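Some notes on the structure that comes next.
Shown here: the complex without one of its protein chains, the others still in place.
A and B are the chain letters, set down in written order, and residue numbers restart from 1 in every chain.
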Amino acid sequence: MGIFHHLTRKPWLPEQSEIDNQVSGGAVALQTAKVGLRVFLFPISALFTLFLIAYLMRMSFSDWQTLHDPWLLWINTAVLVLSSLALQRSRMLVDGGEVTGMRTYFMLGGVFAFAFLGGQLAAWQQLADMGVYADTNPSHSFFYLFTALHGLHLLGGLVAWGRTVFKIKAGVDVEHLRLSVELCTIYWHYLLVVWVVMFGLLLAT
Amino acid sequence: MIVAIGLLVVLVGTVLFHVYSPWWWTPIASNWGNMDDTILLTFWITGAVFIAVMLFMVYCIYKFRHKEGRVAHYEPENTKLEVWLTSITAVGVAAMLAPGLIVWNDYVTVPEDAVEFEAIGQQWSWTFRLPGEDGKFGTVSMKDMNPDNPFGMSADDPNGQDDVLIEEDEMHLLKDQPIKALLRSVDVLHDFYVPQFRAKMDMVPGTVTYFWLTPIRTGEFEILCAELCGVGHHAMRGTVVVDEQEAYDEWLSDQATYAELVEEARIRKENETRLAMN
Partner (left out) sequence: MMVDVPVAEVAEVELYHAKSYWTKYVFSQDAKVIAIQYGGTAVAIGLVGLVLSWLMRLQLGFPDTFAFIDATDYYQFITVHGMIMVIYLLTALFLGGFGNYLIPLMVGARDMVFPYLNMVSYWVYLCAVLILVASFFVEGGPTGAGWTLYPPQSITEGTPGSEGGIILMLVSLALFIIGFTMGGLNYVVTVLQARTRGMTLMRLPLTVWGIFVATILALLAFPALFVGCIMMTLDKLLGTSFFMPEMISLGQQLEYDGGSPILFQHLFWFFGHPEVYIVALPAFGIVSDLLAVHARKNIFGYRMMVWAIVIIGALSFVVWAHHMYVSGMHPYFGFFFATTTLIIAVPTALKVYNWVLTLWHGDIHLTQPMLFSLAFLVTFINGGITGLFLGNVTVDVPLSDTMFVVAHFHMVMGIAPLMVVFGAIYHWYPKITGRMLHEGMGKFHFWVTFLGAYTIFLPLHYIGLQGVPRRYFEFGDTAFIPDSVTTLNAFVTVVTLTVGFAQIVFFYNMWRSYKHGKVAGDNPWGATTLEWQTAETPPGHGNFGEELPLVYRWAYDFSVPGAKNDFIPQNMPPGPDTNNH
């Protein structure tokens, strides 16, 4: 309720002024980059949520056919979880100052993410072999669209990951690395959640 | 001074224009007179607010314009005044909303004795269908639609045999008879719009939309398309004629049912074959 309480203050009153004069400008006690990432997750969430709503609305029409999810998706999900776990581990290590271990796990996380993307492509291939294409049924269209968008977001994350790897190689100081690792980890977890929600929806319908 | 006068001129001009404007709604031809009433009510309430706020502005500009030595008051807020203003506004808004919702409720609740007709839009013309004596429409499908069967009637549906198919852009309605218009589109969005009826609704391919009305006076009215439907949008015109019973019956007896049209086509084809054989 902090924000609402804040908005009721009367900034012109002298007693309020005394308090306000002491306040530093940041609204959130976080590094700017982290605030930026969190703010960025809002439009992304809006994007995926709207896709989900469109999916549910489109489902109610008579031509909808249930998609038989390829079994490969289960493995891909496991790989994505591993990817997130590896990054989480590297984040904990960098907090403890262990740069070497952090490096290993951070690399591992990225490799798993690439594996996930490869797996998704293989799943597409599986579907195509079954005669399921983007235009055969709206459920198929949504599946390709979902996975493509999620994959693109992950690919964007991998660019940031690549830049961090580059920094690690270049021997950038730990403080700086820590921020990059944390940002990657947050983003990874977020995309994992998005994927789990989407996969759950695909299974349920 | 000039500014205050300028704004006053704008205000007076607006009011005078409203009063003397030669452009006003067309004489109504349906039961939706209460839509006009809600418009009038909204004009009165919002007009009063417009005049009051504008006069207040003009007064302020005149009275408090900069002069040597004038000092503005320092008044951050006045909660009591704002609560009052908010409440009065809320009451005014409610006074407009409530009648609006009541009329909307009428608009979406079709009376039971309403008879149905179907209007079909396509780029860029209108066709119509009546359910015939059994009061039921036969099923139609896009797959069956072709130049020989422009309505896409399915041949084996008994309900469809007596459907009256009107393949021209003129439709007749019976005066004082509540009517439910079922709206379909073959291609893109259209909107069945007769200004004198006030009512309108989009036609959406893939679904059937509807609205209802009761024509209250005879006459010939234009049907316009009110949803952009491509390059011929402005030319998509039709006519609806409201008749008394006698004229309506006469018109109806001139129209052909689906069964008759099929029969006609069969005979024509036979004749053609015979001619060809000769």
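Going forward, a contact is a pair of C-beta atoms (placed from the backbone, for glycine too) under 8 Å apart; a residue touches a chain by one contact, two chains touch by 3 or more.
Because the structure is a prediction, the values reported are computed rather than measured.
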Q: Tell me which residue among B:Ala119, B:Ala181, B:Met203 or B:Val242 touches the hidden chain in the full complex.
A: B:Met203
Q) Out of B:Val12, B:Ala90 or B:Ala155, which is the one that touches the chain we can't see? A) B:Ala90
Q: List the residues of chain B that touch the chain left out of this view.
A: 3, 6-7, 10, 14, 17-18, 21-26, 32, 34-36, 38-39, 42, 46-47, 49-50, 53-54, 56-57, 60-61, 64-66, 70-78, 81-82, 85-86, 89-90, 93, 96-97, 99-101, 103-105, 107-108, 122-124, 142-143, 145, 183, 186-189, 191, 193, 195-196, 198-207, 209, 220-222, 224-235, 237
(Q) Which parts of chain A face the unshown chain closely enough to count as touching? (A) 2-3, 6-12, 14, 17, 20-29, 32, 35-36, 39-40, 42-44, 46-47, 50-51, 54, 57-58, 61-64, 134-135, 138, 141, 145, 149
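Criterion: only the chains that are shown with their structure count from here on.
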Q | chain A and chain B, separation of their C-alpha mean positions in angstrom | A | 47
